Structures are given as structure tokens and as C-alpha cells.
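As you look at this complex, bear in mind that one protein chain is not there, while each of the others sits in place.
Note that the chains take the letters A, B and C in the order they are written out, and that residue 1 is the start of every chain.
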Amino acid sequence: MAQDYVKINIGPSHPAMHGTLRVIAETDGETIINAEPEIGYLHRGVEKLAESMTYHQFIPVTDRLNYCSAIPNNVAYEMAVEKLMGIEVPEKAQLIRVIMMELSRISDHIVCVGILGVDIGALTPFFYLFIQRETIYEMFEWYNGSRLTNTFGRIGGVEAPLFPGFEQKWIEFKPELMKAIDEMDKLLTHNRIWMDRTIGTTAFSAEDALNWGFTGPCLRACGVKRDLRRDEPYCMYDKFEFDIPVGKYGDVFDRYWVRMIEMYESIKIIDQAIEMYKALPDDAPLMAKVPKILKASEGEIYSAIESPNGELGFYLRGDGSDKPYRLKIRPPCYMVYQAFGELVNGEMVADLIACLSSLNVIAGELDR
Amino acid sequence: MGKPEVKRDYTLGERLYLVEIVKGLGITWKHFMKNFRASLQKGPHTVPTCWQYPWDKREISPIFRGEHMLLLDEEGREKCVACGMCQRVCPAKCITIKRGKVKEGEEAKYAGKTYCASFEIDLLRCIFCGLCEEACNKGAIVLGQGYELADFSRQACVADKKRLIGNFLRAKEEGRLKPKRPPVPVAGAKDAKAAGPQKAKSAGGGQGKGLKRGV
Amino acid sequence: MEAWGVALIKVVFIWAWTLIIATLMTWVERRGSAMIQDRLGPNVCGPFGILQPLADGIKLFTKEDIVPEKAKKILFALGPIMFALPAFSAYAVIPFGDKIVIGGKEIILQVADVNIGFLYIMAIGAMSVYGIVVGGWGSNNKFSILGGLRSTAQLISYEVPFGLALLSVVIIYGTFSLREIVLHQQGTFLGFLPNWGIFKQPLGFILFIVTAYCEANRVPFDLPEAESEIVAGYHTEYGSMRLGLYLFGEYVNMYTLSALMVTLYFGGWHIPYIDMSKFLGPVAYGIASFLVFFLKTCFFLWLFVWVRWTVPRFRYDQVMSLGWKSLIPLALLNLFITAFLVQLTI
Partner (left out) sequence: MQLLERIKGCLGGLIIDISEFHGDIAVEVDRFKIVEALTRLRDDESLSMNFLSDLFGLDNKAFYEKPKKKAKKGDAEGEEEEKPKELPPRFEVVYLLLSLKTNERMMVKIRVPEDDLEVSSVTSLYKAATWPEREAFDMFGIRFKGHPNLKRLLMWDDFPAYPLRKDYPLEGRGEERSLVYGD
């Protein structure tokens, strides 16, 4: 006898969908038999757009990829262009990049972990963390005048030194941030309801994860110790002391936990970077010598950084003009999200939502 | 393939639900009391997240990238010479400039030899990236602190020259002009020193410039 | 004839009172959650925003009433009413105070002192699930049906431990009348504790409060309307005052359950170690007993809010397994122990 399943259509406008994602799930009662994610609702043709823009003009567009943390996108793109043109970035600029990237890593993890809490029904820790995110945005605003879409950095360096009170602000902010993370930890981590909801849901093995192209926290949650900051160091990351947290089963709890620990590690990195920054002279260069009109020679490169979500790569091919011939973005959550059907198969509808938020799929980055 | 078996041991306290829930209630109670006391106080912004927006606004950064303004120099002359750099560099293509030649007798009005006969910024297209400000040689266009840009018609969202200069005059009156930023120190061409490994690769034949080919 | 008049006044009073409490609760919930979450909440309408429920009410009343094209019209209309009516009716048997003497006539502060008050509460409480199921089915929306089904399963499962927990109370006091139960709770227990139900039934109280949260569809058991999973559950398609009735019903349910908790486990209108009737006049005593009862109820109402903004939500199967595998065995154990102890003492 043929069995009928209920097809439910979650998204693109659904209270738990982050951006415009859509999942068509076939359910047997509450159990998901088959789930197919559909994407493209936020497709803006960024790659096509890049072909008509100069190398510099494209920086603001990269803000709109992962809009929860624009700065790593900016830096990833700038580093790709710098690699294509063989530009060496001054040390001080790299330190500023590290500080800003780690701040936005914290803010991105705050978004992910906070929203995970909201989707599992705990709204309160979300607010405790988002207040701290507000302070991070304030720091961005005082650095270069913008909060969300930062357009941080320029090709060959950064546009400004850290603002004068930066260190003071960071010293004041750090205990607040740690307290908020602690509160989230106390409210959720050992709560049986939370544990039941997260432990064991959508577990994934390391082999599968690698085969599906997982990177970042989602891969580390599966137990693979891989972090581009350590494995392919860029921006002087090899000079910092930090740990790479790994999980064991790749379930929602591990992803949550890896992100929580990474926030602490980012705090450590920022502390060290500020110390190194202070040791540099005030007039140390912030920009490499870059021609006014950037023209890349013919050639193709691929450059990747560890964005908060995982490996964010830019493939660039130059053709001698001032515009990229082809630009391909490798968004981390694109690779993760394609395994979504496999991840949630056999789980329940509520787990689908929890899984989705733990993957931190950002529609802007996914659809480009 | 297949999902891994997950085995985690719960402690007794975790098993019993209530212990952790009571601890959680303690945390939320602390926050409640703190905010309850704060909300009884008079004055703006007593509770950390909340700004009572129309009545009470947060302090924004002096270099905030908000609504643009066209600057006048100390003698009240327009700085813009309508060179079109901002127009060219704008990623959103939101700036439209018409250039005019300064005629005899108008030197008191314009600083350069040319001036912008019209200068329009489509604020609906603008993404406030600040590239125009950076591209401008004369320092004539600057992003100010205005952020209340909502309006009732599309036409009203196109800022013309009058509005842009008005923004400047208002900002000057309120003392909200953007502080001048010192120029960014640029590395000399010669000391392109190894500033940290830019993507160090164990086998990646150095920073080979140019294209090498051959099987 | 006079008895009728008194009864009518009591009914009108308790309806109005419940309505006021429920409306105020929406404000308390919003302000309270805001305070817990470092926010301010609605503070513009009136002093401290206390008129916000009024504004909400006006909004809900004046909004366009949208009925989905493919909804089952009659069921769709019936759902909210079936949900709200039992919620309002359940309060009838709960004593909201002791008694008051007006004009030489003694009036019991309870709408109806039925000698099967317990069964009435159980029966009426179980009725409200029909409102949810009918509304969810009538909406003709998959999320609504999921919400309705979740609610049914949840209520059926939790009705059992709920009933068993109540049964233990009945065994102890030997009566079905709620007023008599309160009267039994005067004085002290074991010489130093107030003679309250909670000290005789600690496990029973925990079971009761857990199941009460489930009956009221509150976090952590708010699966029927889990907004992050199934949009808004059974009231996804509802708007205007129909939605208002659902939301209202929820708060009225909360009020009833809180009052029940006070009645059964926290000594009703009694203050521990103090007998108010000794030094208060008959009228003052009536009012005082009412206020004491109300304040105790307020604590539990606040607990509903407080817990809601502290804990995450269960998953459907976890609620089921908690109900059947933990709560029912525990309730049976509690019943057994109670019966055993009562047998020993008699």
C-alpha cells in the first residue's frame, strides 16, 4: 500500500527561517522522511556584478554576503585581490584586520548561538548576548563609521588606525561580554531541556562532513581539528596563541559548544593583537603602496580565510583590466547547507529548525 | 555512512531538570530586579538596550557614514569642482553630476575653476560605503551623521545640491562636522618587507610574479 | 430570590475580575519579559504602560476579521469560542476568599460550592483542547493541524498525571469540595509548618505544577503554538478578536490554574500561624481573605511568566516520554504513598 506523507513547506517566509530559505519537508507525523532545501531567493548575481565593477568598487558588495559579519568577507576579498596583484600588506594593517575580524567573529557567533536559543524556545539569553553585539557594532561604528555593512579595509591595507579609545573600550567591554556568554552557558548548557533538544540531534560523522565539504565550526563539531587560521596562516595568525575547540559527534550541541568556546578564543586573540598593535610605532604604515587604478595581470588565484562560518574563499581571475574577469565566491554555508537534507533525515520537525540555526546559514552568503 | 551514535552521560543534577531550571530562574531574577530598579529611574536610557527613540537618541560616532553633505570652504565657496571621481567610484552608481564652468564674477561662490551645476545623490540607491568621500581630491563630499532618511516619495529621497549644502551648514552650526582624519601612512615602495606570511605554503614556489607556463 | 441575586453578582464579579486579571497579565507578561531581558517593554500608554492592554484590545477589536478562503467556516468560527468559554467557566468552583458578611447575611466567596468541584475542574479543563483542535482543523493549514494534534496528544497524556496528582489531594482531605479543602488547611502541620497542602504533598505539587504548565500550553510545553517551528500552531490563520480570544483564554487558564494551586497546596486564603478572623471584622475579614488569596495567586501567575522567559522548549516526543515515562509513574507512586500514609494514620 502506498503511504502518503504530509508535505510541509517551511519558508521562505517563516518565523524560524533565517533570511529567505525554504525547505520542503515530507513528514510522517512529526518525523521528517525527506527534506529538500531550495535556495536562490536572495540571489543577486554578485558574481556577475563583480565582472562589471572595479576591484575597489566590489568591496562594499562583499559586505552583503554574510551580513552578520561583514568584515571577514571584506578581508577575504581584499586578501584575494592582494594575492592576485602580489601586494604585501603592512604588519599594522594586518593586526587591525585581525582585531576587527575576531570582533566580528564574536558577533557572528553571538548571532548564531543566540538565534539557536530562540529557535529552541529560550529567548532570554539571546538578548543578553545581543546587547554585547551592540557594543561590538559601536566599536565598528567608531572605527570607520558603519555598523553592519562596514566596507572595512582597502586593497593593500586598512583605511584608518584604531580609534584612540579603542583599548579602553575593549577593556571595559571584555568582562561584560564574558559575563553574557557565561550567563548563556548557565542558562542553557546544563539545562536538561536544552541538552535533550541538542544532544544527538542531526549528528554527523567526520567522513561524511569532509565528503560534503563542511568547514568551520560545523566541521570542527564533527571532531576534525581544522582551522585555516592554524593550518594555512594568514594575517599573522601563526603568531597568536589560541586553541581550536573540537566536538565529537557533530550534533547541534557540539556546534553550539564549539561556537561558545571560539568566542573565548577570539577574546584571547584580540588581547594579544592589541598588545602587538601597541608595540608598533604610531606612524607604521597602514597601506601598502598601491597604484591608484588597480590592474591585475592575467592569472588566477584562490585565496581563503577562516570566516566565522568556515572557509570563505575567493577565486579571482584577472585579465589585465581593472575589473575581475571572473570572481567566484566559495561561501562556507553553501557547502554545509547542501547536506541539509541528509542531516535532518529521520529527525523531527523541531530538530529541523534547531539544525538550521546551528549551521548558521546566512542567505546572503548562500545565494550571493 | 549513517549518523554516529551519540552517547553522553548526564549528571544527576542535569537529569532532574529542576536544579538547572531553578539556577536559571535565579539568573533571570537578578536581571529582572536590576532592570526593574533601573526602569523606575527617570531619565533617558536607563535600561541598557533601550533608547526611547524619537525622544532620546543614542550618541553616534563622529565619523558615522550617514547622509552626505557638500562642503564649503572657510570663505563660503563650494569646494566641489565636479571632477566626477565620486561618480565614477560609486559602486551603487547613485551620484549624478553636471559640470559648469565658473564665469567671471562668480569666483566668490566657487573654489575651483569648474563647479557642479547640479549634484544629485539618490539616497535610495546609496549604500553609504564612503568610497566617494575617499575618492574626492578636494574633500568636498563627506558623509555626515544624518540617518533619518525615510520619506513619502521616491523623489524626496533624491538629495540635490541645495539639500547637501544645507546638511553641511546645519552640521556646522551644531558642531557636528567630521573631524579631519590624518592621512593613512603608506608603506614606501622599497620596504615591501615580509609583513607576516601572506598565505605561506609549504610547496607554493614563493610569491612568483607573473604567469609561468609549461607542462 | 435573594440567593439568585447574590449568585448573579458573584458571577458578574468573577467574570469581570478574571477579565481584568487576564488583560493585566498580558501587560505583566510583556513588561516582565522585558525586564528579564534587559529591555523596557511597553511603557508609553499610561503610567508604566499599564494601558497597553487597552490599546491592544482596541486594536484587536477593530482589525479586519479575515477568514481564509479554504477554511472550514463554522469550525473556524467555533474554535476560539470553544477555547475561551471553558477557560472562563472553570473559575466557578474555585473559592476566591472565605466569606463576607453584608447586611447580616453571610456570603461565601465562591460562585458555586459544588461538592464535586474537582471533577468539574477536570472536565472543564479538558474541554479547552476541543477549541484548539477545532480551530486547528478548521483553519485548513498544515501548521495549524500540527499544532492542534500536538495539543491533543499533550493534553491527553498530561490529563492522567494531573488527575492522579489531584487524587492524592482528595485522599488526604477526603473531600471533593474545594472550599472544604481550604478550610482543612488552617493551623499547623507537625507543630511548626503551616498546614498547607504542599507540605503534605511535595511530590504531588511538583507533578501538579508541571502538568499545569502543560495544560496551559506554556513554555516549556508550548508546543501547540511553538512559533519557531510551526509558525503559530493552531492560531496561525487567526486574526483580530478571534486571535484575541485564544490569547485571552490562555491567560484566563493561567489564572484558573494558579488559583487552583493556591487552593490545593498553599492554603487558600490562610496566612500561616495567624487567624485573621479572630481580630478582623466580618467585612474586613472577607476582603482580607480575598486579597490574601489573590496575592498568592499573583505569585503563581508571575511564576508562569518567569519560567516562560527562562527555559527552552521541549520537543514533541520528549514531552510525551516525560509524561508517560516519568510523570505517570511518579504520580502513581505518589498516590500509593499517600494512600499508605493515610491508611497508617487513620
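FYI, a residue touches a chain if its C-beta (ideal position, glycine included) is under 8 Å from a C-beta of that chain, and two chains touch if they have at least 3 such contacts.
If you're wondering where the values come from, they're calculated on a predicted model, not measured in any experiment.
Screening A:90, A:245, A:285 or A:299 for touch with the missing chain picks out A:299. Per the touch definition above, the residue from A:6, A:33 or A:210 contacting the chain not shown is A:210.
Residues of chain A that touch the chain left out of the display are 39-40, 43, 45, 47-49, 51-52, 83-84, 86, 208, 210-213, 224, 226, 231-232, 298-302, 304, 311, 313, 315, 317, 319, 325-326, 328, 330, 334-335, 337-339, 367-368.
Going forward, only the chains that are shown with their structure count from here on.
Path length between chain A and chain B in the touching-chain graph (shortest route): 1. When you average the Cα atoms of each chain and compare centres, the chain farthest from chain C turns out to be B.
Set against one another, A-C and B-C show the most C-beta pairs in contact at A-C. Measuring from the average of all protein CA coordinates, the nearest chain centre is that of A. Inter-chain centre distance (chain A to chain B, centres taken as mean C-alpha positions): 20 Å.
Chain centres here are Cα means. That of chain B falls 51 Å from that of chain C. Within chain B, residues 21, 24, 27-28, 31, 48-49 each touch two or more of the remaining chains. Multi-chain contact residues of chain C, defined as those touching 2 or more other chains: 36-39, 309-311.
Of all residues in chain A, only 53-54, 56-61, 63, 79, 82-83, 86, 88-91, 94, 124, 127-128, 130-131, 134, 138, 141-142, 144-146, 149, 151, 157-161, 183, 186-187, 190-193, 195, 199-200, 202-205, 207-208, 232-236, 238-239, 249-251, 253, 283-289, 297-299, 303, 346 touch chain B in the complex they form. In the complex of the two chains, the chain C residues touching chain B come out as 32, 34-40, 43, 206, 306-307, 309-311. Across the complex, chain C is touched by residues 6, 8, 14-16, 30, 117-124, 127-128, 131, 187-188, 191, 193-194, 196-197, 348-351, 353 of chain A.
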